[in-house]
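What you see is the complex with one protein chain gone and the rest in place.
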Amino acid sequence: MNSKKMGMRMKRIFVNAEACTGCGLCQLLCSVHKTGQWHPALARIKIKEMPELELNVPVLCLHCSNPPCEVYCVMNLIYKDPNTGYTLRREDKCIGCRACEIACPFSAAVMDPIREVVVNCDLCEGDPLCVSGCPEGALLYMEDSEAGERKRKAAVSLGAWRASRPRDGRGSL
Amino acid sequence: MDKLIYIDHQKCVGCATCEMVCSLVHEGICSPSLSRIRVVRYPTQAFNVPITCAFCEFPPCVSVCPSGAISKNAQNGEVAINSILCIGCRQCVQACPFGHANFNFDQGTAFKCDLCGGNPQCVEYCWTEALQYLPLERALGEKREAVARNMLGST
Partner (left out) sequence: MRIVIVGNGAAGNEAAVNLRKLDSHCEIVMLARESYPAYSACALPDVLAGWIPLKQTFLLKEEDYARLKIERSFGQAVNKLDLSEKCLQTAETVYHYDRLILATGSQPVIPAVPGSDLAGNFVVKTPGDIERILAHKPKQVVVVGAGNIGVETASALRNRGCRVSLVEMKDRIMPLLYDQKPSALIQKILEEGIEVLTGERVSRISGDTHIKVVHTQGQDINADTVIWAAGVRQNTDIAREAGLSIGSLGGIQVDTHMQSSEAGVFACGDCVESFQVFTRKPCLSLLWSSAKRQAQVAARNCLGYLDEYEGSCSLLIEDIMGIPCVAMGLNLEALQGYEVEVIEQQDENEYFRILMVEDRIVGFQAIGKVEGSGAIFTMIKKGTPVSESRKVLLNRRLVPNLAWYIDSSQYLSCSN
């Protein structure tokens, strides 16, 4: 028997950190859309800076199939939506204990300092504003299979095979 | 890792036999989306590249997995996913430089090539010999030979 974990075909946000300039527009869009206020601290997407590596990495909820946050929530308010596969929460019940924040490996559950509840990305019900608003295309909203296909294509085009391919001999990736 | 799946993409006709066989063997149905090995097709340029796990020495998928579900066996070099521990965050999908780590929607877990326990069925059923399961030294030997032949031919 398998270890069924309630998977779901869904689109999710993929991050291309190389393209992220760290402008923070996604954070502002998220915060104003979700709370009506313009403040990065209220956003569910966070840009983590790695100055030594000259990288900015947007971090947001990955909507795991078997989310650790769900297990650690003491109010049982985190659930997988059976129709969309999103990891959602009944925010009105949150007591702000922050256990989910620590249980999440990605620190993608974030404390809303005004309402004192922990929130996570809900993919804007399927039309994420951060993705459409990103001026650099650092955020991509697609299905896993599409992301995998892109990855494979990139690997093929990166492959040294073009340069090293013998004209009529055998080559390999 | 003394043996590897040696891919000669020039022999690949993109027939998808390997994808069908792989998903049939592992998942019980013929569905390329559930296959470990995937063929990238460039129909207009007339070439196809099958991609499977490279069994990297320092696999990114192992580093990024937050639940410790992916591990590299120090003895035989195999990289395996323990679906029991997998939380389905898909970081491995994103981290694999080859786009090999795949995700099973229904199970909610990631999956990858396990070499069919030492007898890869994709190789077994590949009728163009685009896939071969060879010791590293032989694969390299073939490659050297091809280059040599090419050089001789070009003189």
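Letters A and B mark the chains as written, and numbering starts fresh at 1 in each.
FYI, a residue touches a chain if its C-beta (ideal position, glycine included) is under 8 Å from a C-beta of that chain, and two chains touch if they have at least 3 such contacts.
Predicted, not measured: the structure shown is a model, and the values here were computed from it.
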### Task
May I ask which residue of A:25, A:59 or A:154 touches the chain that does not appear here?
A:59
### Those residues of subunit A which, in the complete complex, touch the missing chain
1-4, 6, 15-18, 48, 50, 52-53, 55, 57-59, 71-72, 74-76, 93, 95, 97-99, 101-107, 111
### Query
Which positions on subunit B touch the chain that was left off?
60, 63-68, 83-85, 91, 94-95, 97
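Methods note: only the chains that are shown with their structure count from here on.
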#### Entry: subunit A and subunit B: spacing of chain centres that average the CA atoms, whole Å
26
### Query
Where on subunit B is subunit A touching in the complex?
6-10, 33, 38, 40, 42, 49, 51, 66-67, 83-84, 86-91, 93-94, 96-109, 142-143, 146-147, 149-150, 153-154
### Summary
In the complex, subunit A touches subunit B at residues 2-10, 12, 14-15, 62, 64-68, 105-106, 144-145, 147-156, 159, 161, 166-173
